[in-house]
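The complex appears here minus one protein chain, its other protein chains still in place.
What follows is chain A.
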Amino acid sequence: MAEPTVRMSGIVLASLMFQHLNSDSDVEGLILGESKFEEQVTISDSQADHIHIEEVYNIQKHIACHKLNSFYNSVGEVDVEAVQKILADNKQESVIGWYRQRRNTDQQMTFREKIVHENLKSSLSNPHMIFVLLTPSKLTSPGSTHRMEYAAFISRSRQFMNVPVLVSNLGLLEQLAYWKVSAPCSAVGYNLTMKKHGSKFFSSNGLLREVNEVNKMNDSLQSELQKACRDVEESERLVETLQADVSALRRRVREKQQSRAGKEPVEDPPEQKNLLLHEAVRALFACSPLFTSQTLTLQAFPVPDVCCDSEQQDQDVSLSDTTAKDQEPVSPLNPGRTNCRKRLRELSVGRERKRRKSKS
């Protein structure tokens, strides 16, 4: 479904109003500009794609007729030669409609206006034409306030419908939308300037130069990314291969050990300790009360710290020597000195450490 809109700059609208204010009767003339039809695709959650056509009529200029009924007769038949004469040096293709201004009448097309509009469409072979109507009137009886209403009409199957007119410089038209097209301008000076300097900004395909450069950079980035992805993939495959080799070698070693030891039970290989992690924890949290165990009395009160003597130390050392696993390096913070009551609990890899509540 087409959604027509008429856009007009404030200058053109003001010029139209000025023309009528200085005339002692109704005025009419031709409207020049350009019309665009764009297909808009909207994707939303409820609908995969919604296609609607936007019809935009940009009014750029108007040509006033010197007198009324100059290009049509009493029954609305259009005289194409008269239209050409009114256009003078302007091109017929730039005619997108006509206008009329009449005081103290309703904002409705009259009988003859409808006939003329249909005939103008067929005479100029342009099925998309607009009719702009301006109707000034007195708002107060003394004439201190006047009202100027304006509207645009298009016809579809001989049905005339009102089309919204957007005046470009009256506030922001689309605050949340991006400008999809630039505001067109038919001024000669503007076109000359664009021709002279345009090549610095635009490439041959009409896009901004920076856009092409960015696209190229994007392509390069994509290729680099793909290259990095390939390298990662290769190294991952290599790692996988090596791991498979290592597993195979280990299996062979185990089998050899088994065959050498006879029917000795094969023990699982000793658990590897993460000695570096262990070292780091001891260095950071050696004195933290959260990581030390406490001895409690029967009343659940902690037994205060007691200074360790060498005997106790030896005992602790001997206790700690009972298992080969419990070999722990001496903390660099407290070398050779351990608390007889408090001692660092051994941290083994993979075992969760339970925290005890401390009263501190």
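The rule is short, and it goes like this: a contact is a pair of C-beta atoms (placed from the backbone, for glycine too) under 8 Å apart; a residue touches a chain by one contact, two chains touch by 3 or more; residues count from 1.
Criterion: contacts and distances are computed from a predicted model.
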Q. What is the missing chain called in its UniProt entry, if the choices are "BRISC and BRCA1-A complex member 2", "Large ribosomal subunit protein mL44", "Nicotinamide-nucleotide adenylyltransferase" or "Immediate early response gene 2 protein-like"?
A. "BRISC and BRCA1-A complex member 2"
Q) Of A:17, A:63, A:87 or A:115, which residue touches the hidden chain? A) A:115
**Q.** Residue of A:15, A:40 or A:69 touching the missing chain in the full complex
**A.** A:69
Q: Decide which residue listed in A:52, A:85 or A:138 touches the omitted chain of the complex.
A: A:138
Q: Since one chain isn't shown, list which residues of chain A touch it in the complete complex.
A: 21, 24-26, 67-69, 74-76, 102-106, 108-115, 138, 143, 158-160
